[in-house]
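I have placed the structure first, in the form of structure tokens, so that the comments after it can refer back to it.
Note that one protein chain of the assembly has been removed; the remaining protein chains are unaltered in position.
The block that comes next holds chain A.
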Amino acid sequence: MRLTVNDVEHDLDLDPRTTLLDALREHLDLTGAKKGCDHGQCGACTVLLDGRRVNSCLVLVIAQQDARVTTIEGLGTAEEPHPLQRGFLDHDGFQCGYCTPGQICSAAGMLDEVERGWPSAVTAGDDPDLLSDPEIRERMSGNLCRCGAYPNMVPAIRQAAGR
């Protein structure tokens, strides 16, 4: 099967049980996406699949023929970090760093959702601010951080969004 990861096309021949997360980490040597719970509960494995954030641990790669995947490695580099990576550095938005690739990929997908005007569970009113602090917290609730670095992630994401 064919899969495009960070603009590089790959031909893969994998066991049907292989998740997207295991394909990235074990077969394509892209170890940025992390295996936390492996059950879709922690968000450490978040990547962008055809532009949308998903838990790669719950995606069977065999069902994603011709899909385009973006991982943390495809968002930015040490020399040219993505605005979200810059924001997390500037605001100290992490401690141990294990959840950070998932947090940043999730935030990238989330900012795109906000751009499209998608509501969240805390959105109210006709002219809401979709990037208020409660909005950012609600929209990022699928990404856990056991160090508890949440407070600094909020301004990090806000900076990346240019707010």
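What to note about this one:
The rule we apply is simple: a contact is a pair of C-beta atoms (placed from the backbone, for glycine too) under 8 Å apart; a residue touches a chain by one contact, two chains touch by 3 or more; residues count from 1.
Definition applied: contacts and distances are computed from a predicted model.
As stated in its UniProt record, the chain not included in the shown complex is "Oxidoreductase", which appears among "Autoinducer 2 import system permease protein LsrD", "PqqA peptide cyclase", "ATP synthase gamma chain" or "Oxidoreductase". Of A:G43, A:G74 or A:P101, it is A:G43 that touches the chain left out of the display. The chain omitted from view is touched by exactly one of A:L12, A:L58 or A:L131, namely A:L58.
Where chain A meets the omitted chain, the residues involved are 15-17, 19, 38-40, 43, 46, 49, 52-55, 58-60, 62-63, 106, 109-110, 113, 116-121, 123, 137-143.
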